[in-house]
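Here the complex is missing one protein chain, while the rest keep their positions.
In this document, chain identifiers A and B correspond to the written order of the chains, with residue numbering beginning at 1 in each.
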Amino acid sequence: MAEILGAEVDEEGYLLKVSDWTADIAQAMSEEDGIELSPEHWEVINFLQEYYEEYEFAPAVRVLTKAIAKKLGNDKGNSRYLYSLFPYGPAKQGCRFAGLPKPTGCV
Amino acid sequence: MSLISIFLIFFFYVSALIFISGLSYKLIQYRRTPAPLKIPIAPSALDKKGVLLRYFREIFLFASLFKANKWTWLFGWSFHLALVLLFFRHLVYFWPGEVPLILYKTESLKYAAYPLIFGLLGLLARRVFVDRIRYISAPSDYLMLLVFIFIALTGMMMTFANYHPNILMVKNFASGLITFKWSELPGEIIFVFHILPVFCIIAIFPLSKLLHAPGVFFAPTFNQVDNARKKRHLSDWASKKEDNLEINLESKNLKDK
Partner (left out) sequence: MSTDNQIKLPTYVETPSIRKDSMAGDGPFKASVEIQNKLGFPGEKVENWQQVAINKMAETKSKYKSVQVFLDSCMKCGACTDKCHYFLGTADPKNMPVARQDLFRSVYRRHFTFAGKYFPRLVGAKDFDEDMLNDWYNYFHQCSQCRRCAVFCPSGIDTAEISMAAREVMNVIGVGQKYTNQILGKVKKIGNNLGMPEPALKDTLMDLEEEIKEDTGVDVKLPIDIKNSEILMVSPSADFFAEPHIDGLIGYAKVFHESGVSWTLSSYASEAANFGMFIGNYDVMREGALRIRKAALDLNVKRVIIGECGHAWRVAYSFWNTLSGIGTGAEDEYAMRLQNQLDSQYPQPQHMIEFTYDLIKNNKLTFEKSNNDHRVVTFHDSCNVARGSNMGDIENGQFILPREVIKAACNNFIDMPKNTIKSSTFCCGGGAGLLTDDLIDLRIKGAKPRMHALRKSEQESGVNTLAAICAICKSQFSKVLPNYDFDPYMVVSVHQLVSDAIVLSESLKQKD
């Protein structure tokens, strides 16, 4: 099994255990993807984690965009903006950085 | 009777036996195998009449092939049509006893040999020159075409070139196979070269891709009516799964409206 900073990840780079997550892991993952984590990235990652803690599931993209709109302003509450932060998709790449399981299905 | 006549007569019956038993086996197998799900393919027929119409278009016009590729259609369709016409042309030889008048009027059908050979050569050329079709061809696919071409050429030589066999002996030999009143082959060797591969084709029919002929009638994609919502379609093995009529209901908080 592959690892990142000592934490086990699956074939696609998602943490096997949510509890293994650390900010350093998010940092390391983003560096691998060639992304520098900005405060805006962290807003998204934090929200994903908060939501997950409550629902044991990642928020729908629409729920995420609205939450970000509240936090960062309406001009940033849209999926285009989120995609500019996470080119591989706010749900998939965002969840990976946040240590959450990958959303599956027809998404 | 000559040894070669005896051999050919014997070979014919072996071929016929393989053909009949093999094909029967296959037809029974196809018939008995259930089709558990409705899988008609577009453009689907919404009723039985539509299914018949679809088969008319597929069997007589090769409609799907026409949509797919005009060259393959042209070669394939002319080959098959010519084959049918030539089958009728040959009935006169096999017909035992008094031959119905209509069969004597099939003389001009002999010209179907030209579209036959045209189609076969076209199909062979595609198989050789189109890289995609060359890739999917096994030796048997070439062999089958070559055997048909050989049959066609020997037939044409006997009909259109100066290699006519003794027609009376041909007739006696062929109809004798049907009536079990066996007689000697005509002396011309070309006749042997013509019918021996024909007997081979008869024999391998149920063992080869020639099964596409009966197979097309059993394809659920073609023969099913697209009415799954209106009529419950259930195969035997699938219905056995329903022996337990109860559904285990989970306790669930449902609100009334």
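One rule holds for everything that comes next: a contact is a pair of C-beta atoms (placed from the backbone, for glycine too) under 8 Å apart; a residue touches a chain by one contact, two chains touch by 3 or more.
Predicted, not measured: the structure shown is a model, and the values here were computed from it.
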item: Selected residue (touches chain absent from view) among B:62, B:148, B:173 or B:191; value: B:62
item: Hidden-chain contact residue, picked from the options B:16, B:81 or B:211; value: B:211
item: Which residue of B:46, B:161 or B:189 touches the chain not shown here; value: B:46
item: Touching residues on subunit B - with respect to the absent chain; value: 26, 29-30, 33-39, 41-44, 46, 58, 62, 64-65, 67-69, 72, 76, 123, 126-127, 130-133, 135-141, 143, 204, 207-212, 214-216, 218-222, 226, 228-234, 237-239, 241-242, 245, 247, 249-250, 252-257
item: Residues from subunit A at the interface with the omitted partner, ascending; value: 11-12, 54-57, 59-63, 66, 79-80, 91-92, 103-107
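As a convention for this text, only the chains that are shown with their structure count from here on.
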item: Whole-Å gap between the CA centroids of subunit A and subunit B; value: 60
